[in-house]
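Left out: one protein chain. Kept in place: all the others.
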Amino acid sequence: MAHDGPHIVPKSILLKVFGALIVLTGLTVGVAYVPLGPLTVPVALGIAGLKATLVVLFFMHLKYDNPVNALTFTIGTIFVVVFVTITLLDTAFRGDLGNVTAQTVQEIQAEQERAQQRQDAIPSDSLRIAPSDYPNQDRGASMESDEGS
Amino acid sequence: MATETAPAPTEREEAEHDHHPEHLQHHFVSSKQQFDSAKLGMWVFLITEVLLFSGMFVAYAVFRQWNPDVFAAASGTLDQAMGAANTVVLLTSSLTVALAIHAIKQDRVQRCIYYLLGTLGLAGGFMVVKYFEYMAKFEHGVFPGAAFDPHGAHYEHLAEMTAAPQFFSIYFVMTGIHGVHVIIGMIVIGVLALMAWRGSFSSEWYTPVELTGLYWHLVDIVWIFLFPLLYLI
Partner (left out) sequence: MSTTTQDAPVEQAGPDEEETNYLNHETSIWSWLTTKDHKRIGVLYCISLAVVFLVAGVLALLMRAELSGSGQTLMGNDTYNQVFTMHGILMVFLFLVPSIPAILGNFVLPLQIGAKDVAFPRLNLASWYVYLAGAAFTITALLTGGVDTGWTFYTPYSASTGGGVLWMTSAIFVAGFANIFTGLNFIVTIHKMRAPGMTWNRLPLFVWGMYATSIVQVLATPVIGITMVLLILEQTLQIGIFDPALGGDPVLFQHFFWFYSHPAVYIMILPAFGILSELIATFSRSRIFGYRAIALSSVAIAMLGFLVWGHHMFVSGQSAISSIVFSLITYLIGIPSGIKVFNWVATLYKGSIWLQTPMLYALGFLFMFTIGGFTGIMVGVLSVDVHLHDTYYVVGHFHYVMMGGSVVALLGGMHYWWPKITGRMYNETLGKIAAGLVFVGFNLTFFPQLVLGARGMPRRYANYAERFAGLHQLSTVGSQILGLGLFLILGYALWSLAYGEKAPANPWGATTLEWTNTTAVPIHHNFERIPLVTRGPYDFHLADEVFGGGDGEALSDDVPQIPDPAPSAPSETDPTESAGV
């Protein structure tokens, strides 16, 4: 290839691809106004993916190029997908053992304060034996140790 | 793969060795080897760029998944018209770069320069639109990070949302890094236009134009994803 007769993508193809890209841009904007529910993100990504594929294949010449270049690019994209999906595997199921929450530090502190207040409202000499006697037993771990008798 | 006009490769190869093209570096055997190496190198570089951006896409995905409603609301405050216009601008600039390569492959240097300058102009246009978008946000206190303090009719409701700062942090970081790439591209394309004007390129040797074209298309592709994710959904 190179310059011993470089491969030239015909201008007509470039223009057609450009036309398709503009149409797809219109489509993705239009679709954004249609309530698709859970399909919103996949549809938007699908159209973007299609556009990207067109750019890669024709503008970037990959369709006609040395297969090694295509392999390189494919491997790169695969690892982006790996990165996103495996991270989501954590964040989507975060706290599935109930040991962590999606709350911020501030929210947790506020909640602990509220629990403390509830605790303080109870006379300290009232009898507490079972865990359920503690008003904030749902967050038992945060109780102060100098509490109770 | 070669076009029908190209002479048989072996003859051509030999001729090449005789006149030893001036752009051939000593450690390569042939111009073809040099060109193919440069191109593979560029593709490898492009996947490092893709993975660089992937980090931000992960951050986006995670926070969007946790706060879908906030992200939808916050994305509603971005200017879709400007975003769409910028998409068209960038797509067009991709076309002009492709046409510049198309021209230089046929030794049409003049046209190549025009297309490069056209690309430069479109890229500049993109940055101008971005500038106005950013300014509109800053005016209403929509900053990345700690300075986030939205006010004004269109933005007030963001103040109460927990993850709105995250959305805008991600928005500014993503578009910011993308913008840096656009600016780098503009500088390189400017230099290319100058070199083309000086007559550095021909169908014999146009590697820098080809490589810059690849880079520019990648910048375009990143935007193709940023636009719907940030502005539309």
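As written, the chains take the letters A and B, and residue 1 is the first residue of each chain.
Definition applied: a residue touches a chain if its C-beta (ideal position, glycine included) is under 8 Å from a C-beta of that chain, and two chains touch if they have at least 3 such contacts.
The model shown is predicted, which means the values in this text are computed figures rather than measured ones.
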item: Chains shown that the absent chain touches, full complex; value: A, B
item: Full-complex contact with the absent chain, from B:Leu40, B:Met82, B:Val129 or B:Met195; value: B:Leu40
item: Given B:Ala59, B:Ala136 or B:Val188, the one touching the chain that is not displayed; value: B:Ala59
item: Residue ranges of subunit B at the interface with the undisplayed chain; value: 13, 17, 26-27, 29-30, 32-33, 36-37, 40-41, 44-45, 47-49, 51-56, 58-59, 62-63, 144-147, 162-163, 165-166, 169-170, 173, 177
item: Touch residues of subunit A, complete complex, unshown partner; value: 68, 75-76, 79, 82-83, 86-87, 89-97, 99-100, 104-106
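Note that only the chains that are shown with their structure count from here on.
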item: Gap in Å, rounded to a whole number, between the CA centres of subunit B and subunit A; value: 24
item: Touch list for subunit A against partner subunit B, complex; value: 1-9, 11, 14-15, 18, 21-22, 25, 28-29, 32, 40-41, 44-45, 47-48, 51-52, 55-56, 58-60, 64-66, 68-69, 72-73, 75-77, 79-80, 83-84, 87-88, 91-92, 102, 104
item: Contact set on subunit B toward subunit A in their complex; value: 1-3, 5-7, 9, 12-13, 16, 31-32, 35-36, 39-40, 43-44, 46-47, 50-51, 54-55, 57-58, 61-62, 65-66, 80, 84, 87-88, 91-92, 94-95, 97-99, 102, 105-106, 162, 203-206, 213-214, 217-218, 220-221, 224-225, 227-229, 232-233
